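Our next item is chain A:
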Amino acid sequence: MAEIAIELTGIDKRFGDVHANRNVSLTIYQGSIHGIIGENGAGKSTLMSILYGYYQADSGHIQVRQQPVHIRNSHDAIRLGIGMVHQHFMLVDNFSVLENIVLGAEGGFTLKSGLDAARIHLKQLNQDYGLEVDPDAIVGQLGVGLQQRVEILKALYRGAEVLILDEPTAVLTPQEADHLFRILRALRDQGKTVVIITHKLREVIDVTDRVTVMRAGEVVGNVMTADVDKEDLADLMVGRKVNLQVEKSTRTPGEVLLDVRHVSLKDKRGVELLKDINLQVRAGEIVGIAGVSGNGQSELLEVLAGMLPASEGEMLFKGEDLFRLKGHRPKPSILREKGVAHIPEDRSREGLVKTFSVFENSILGYHHDRDIQKGWLYNRTALIEKAKRFIQQFDIRPTNPLLRAGQLSGGNQQKVVLAREIDSNPDVLLVGQPTRGVDIGAIELIHKQLVKLRDEGKAILLVSVELDEILALSDRILVMAGGRITGEVPAHEATATGLGCLMGGVQS
Partner candidate 1 sequence: MKFGQPSTLPRWAQLSVLPLLNLLAALAITGLVVWLIGEDPWECLKLLVGGAFGYGEGIGYTLFYTTGYIFTGLSVAAAFHAGLFNIGGEGQVYIAGLGVSLACYAFDSFMPAVFMVPLTIMASMLFGAAWAFMPGYLQAKRGSHIVVTTIMFNYIAAALMGYLFNRVLMEKGGTNTATRAFAEASWMPSMQQMGGWLGLTLPNTPLNASLFIALICCVLFWLVVWHSKWGFELRTVGTNEQAARFAGMNVSKVVIVAMCFAGALAGLAAVNEILGSTHRMNMTFTNGIGFVGIAVALMGRNHPVGIVLSALLFGALTQGGLDLSLDKPNITREMIIFIQGLIILFCGALENLFEPFIAPLFKRKP
Partner candidate 2 sequence: SAKNFTPAVVYDQAGKFDKSFNEMAYKGAERFKKETKMNYREGQIANEAQKEQVLRNLARKDADVIVAVGFSFTQAVETVAKEFPKVKFTLIDSVAKGDNVQNIVFKEQEGSFLVGIAAAEASKSKKVGFIGGMDFPLIRAFGCGYAQGAKYDNKAVEVFQNMTGTTPQAFNDPARGTELAKSQFDRGADVVFAAAGGTGIGVYQAAKDAKKFAIGVDSNQNYVQPGTMLTSMVKRVDNAVYGAFKSAQDGSWKAGVTVLGLKEGGVDWALDSFNRKLISPAVEKKIKDARNEIIAGKIQVVDYRANNSCPVQ
């Protein structure tokens, strides 16, 4: 029996009236990969943030290598050899990778010495764990995958023995994820301890040695991974039977609702992000766009949703409403009127105003709607009602419509956005990463909703880095690489590996 790296006993934490952790006890063993799963808002991140000294527990004890310790802040945690990769990365966007890594561990009074030392050390780490990152790149310009590696490097550079990752794969492609797991295994084999929070059972089964399941702030299960399978975990987690398969009838799609022609996009530096994109989405079909993140899917969605002006091309709704995209962008408000809804990839920055209450967020973009107005004012009761409806339809937790959206866990934030956009009963739905950072319970619900809409004859364009999701939902799958569509596969013929090749840019 390996010796104990971390022992948490009776951890309890409240945020105002939200009880995030209730008397949580947990043991993590040296040299193992320990998974923590649970629904959104179960308290996983909070618990780990406490271990990392980012929050203080209201009560409870922490032991590191059998020594009782007081972790007052991240500094203490770092000294105890604990490192954490937060889910929303803790990086300074306009700093270089190197600067981000040395930050807080600069060594000397002047930067130069510290940076040079770090550069060398970094090379070493890069070799050991195959984390290739350009030390001089500006972090803000890196993809999420790379940013995450920077976070890991930060931890290792500080000599972390215990590495905590909060939903590391939430923003990664399968390839990136696999790479990450290789890194984690390498770390374990070097005797380091890894704690990983995730919503993806496949990953849990793949990489972890032990799993702790949380629900509503409490630990409801503690098992050896070897002894369980997906379904067991899912049920443990949600506390009811969940169906991991999405069953959907085959339907023959109707007329073309969304017709995109010759869309191209150059950025300021003249780099082509989109090259002559042509695609059609018919009534009653879900068209999935698969691709390694950063290959233009996000931009495509932004252009179609009127957030980015394209440099070429046009799009057609229901055959009649034509939008010339060249040089300018269709007003999102107009698009909504025409019945085009948009679920943005970056919910926390675009889809929500975190300081606004949930009920205010549930009219964002539809704030002109007649049914919520009374004269020139809002009909407050109607607003609240609407929000309440969303909350119970999508079982958003906590259920108080007056809470600030920022107080919800991201998973629940996502549900608010979804509820809002679906509720407008659009004909065309532009969907980006609908289940990023969302728990299975919610995923099941969200997937059901999307299929329902499709069956009602909506046209849905789905962008996701989750291959499983694409495979599960789509009727047709387009693959994007390097800003152009590199292939189209009917869903029933598609396989993860096949798509993987296309995504890598390999024509089949």
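Regarding candidate selection, all candidates are chains of the complex that A comes from, given by their letters.
Definition applied: contacts are C-beta pairs under 8 Å (C-beta built on N, C-alpha and C of every residue); 3 or more make two chains touch, one makes a residue touch a chain; residues count from 1.
Since this is a predicted model, take the numbers as computed values, not measurements.
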{"item": "Complex member touching chain A, one of 1 or 2", "value": "1"}
{"item": "Candidate 1 contact footprint on chain A (complex, rising order)", "value": "16, 305-307, 331-336, 342, 344, 349-356, 360, 363-365, 367-368, 373, 376-378, 380"}
